[in-house]
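Only one protein chain is missing; all other protein chains are in place.
Chain nomenclature is as follows: A and B, assigned in order of appearance, with residue numbering initiated at 1 for each chain independently.
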Amino acid sequence: MSLSQVEEFVGKESSVIQAPDEVSTSDIRHWREFMEGKKESWNTNIAPPPMMLVWAMDPLWPKKVDATEPHEQVLRLLDDAGYTIAVGIALDQEYFEPVRLGDQLSYKVKVVSVSSAEEETKMGKGYKVNLLYTFSNQKGEVVSKQSYTILKSQMLTPVS
Amino acid sequence: MAQEVKNVYWEDVEVGQDLPEKSRAIDTTLIVSGAIWASHDFMPVHHARDFAQEKGAPDVFMNILTSNGLMAAYLEQWAGSEAELKKMNIGLQVPNFPTAGNKMAMNARITKKYEESGDHLIELDISGDNNLGPHIVGTAVMALPTKG
Partner (left out) sequence: MGKENDRIKPFSGPPEETLDYSKLEGFIGKSSPFHEPHDEVTRSDIRHWCEVMQDPNPMYTDEEYAKKSKYGGIIAPPAMVQTWSLDDMHDALQRFVHGNQPFKEDPHNQLFDVLDSEGYNGVVATAQEQTYLRPIKPGDVIRGKITLARVSKYDHFTRQGIGRYVDILYTFVNQHDEEICVESFRVLKYKPPMDTRRLYEG
């Protein structure tokens, strides 16, 4: 693979990406039921903070065809080089403001670093891609920053 | 994702008319997301292969709400955004399994064109066929917009 191409994107940040939905009662309740078990009533006014990345998931359809943002391009270059499996290996979330029912979130993704060579990890060999997500609400307040590390690998060979 | 959909007008359709066929690949993602994500159906035969096999099926299979939804979307996309679905009546035959290369071919034929309480209606025979044979056989009623 051409590492020089990947390096071009390190330090670059995406444009502002809108979450596909406003924060809704059903999204919050689904998460809470899954994580907390069944309850008689649910707090759907505030979203559990760890849920944040739910609103950064790409729609199921229509499929995005162009990898235009820096982080998408990095992941695609690794795909093209045969590192086709992606697995999240680290997540560091910091929360600043509550996410409330009806909020319309948006986010930016910055490519912080990419391994300069194939690394050995407990999951197998591959390239680590570290991304910084910055989430804002409709008032422009930063609600969360998240450092997310993805391992791109040709084959997962976990070792204990 | 929303986009303008061309409308089909009631005056322009006729009995015997076939809608263009449309196919949808049947894979595990469609079956699981159709059950859990779209229709909130947690019956494990629609998402857990082991459970489905224990119950005597070779694999997970599509839930009826997703089958119905796919047919409804097929009709609505043909008719356009001003059409109104009035009735869906479906029977299921062979299941939709996520076998490699499997797809469901959706077809419809207009069987009746009539007016009722101010609505301009068509009735259709509908079918969805997969690699094993007919999955859905049924009828639908839709109200179409008029040019007037």
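Methods note: a residue touches a chain if its C-beta (ideal position, glycine included) is under 8 Å from a C-beta of that chain, and two chains touch if they have at least 3 such contacts.
These figures come from a predicted structure and were not determined experimentally.
Colleague: Specify the residue from the set B:R24, B:R49 or B:K113 that touches the hidden chain.
Modeller: Considering the complete complex, B:R24 is the one touching the chain left out.
Colleague: On subunit B, what residues meet the omitted chain?
Modeller: 1-5, 24, 30, 33-34, 37-45, 51, 54-58, 63-66, 68-70, 72-73, 76-77, 81-82, 84-92, 94-95, 97, 132
Colleague: Name every residue on subunit A in touch with the hidden partner chain.
Modeller: Counting only subunit A, the missing chain is touched by 20-22, 24-27, 29-30, 33-34, 37-38, 59-62.
Throughout what follows, only the chains that are shown with their structure count from here on.
Colleague: Between subunit A and subunit B, tell me the centre distance in angstrom, where each centre is the average of that chain's C-alpha atoms.
Modeller: 34
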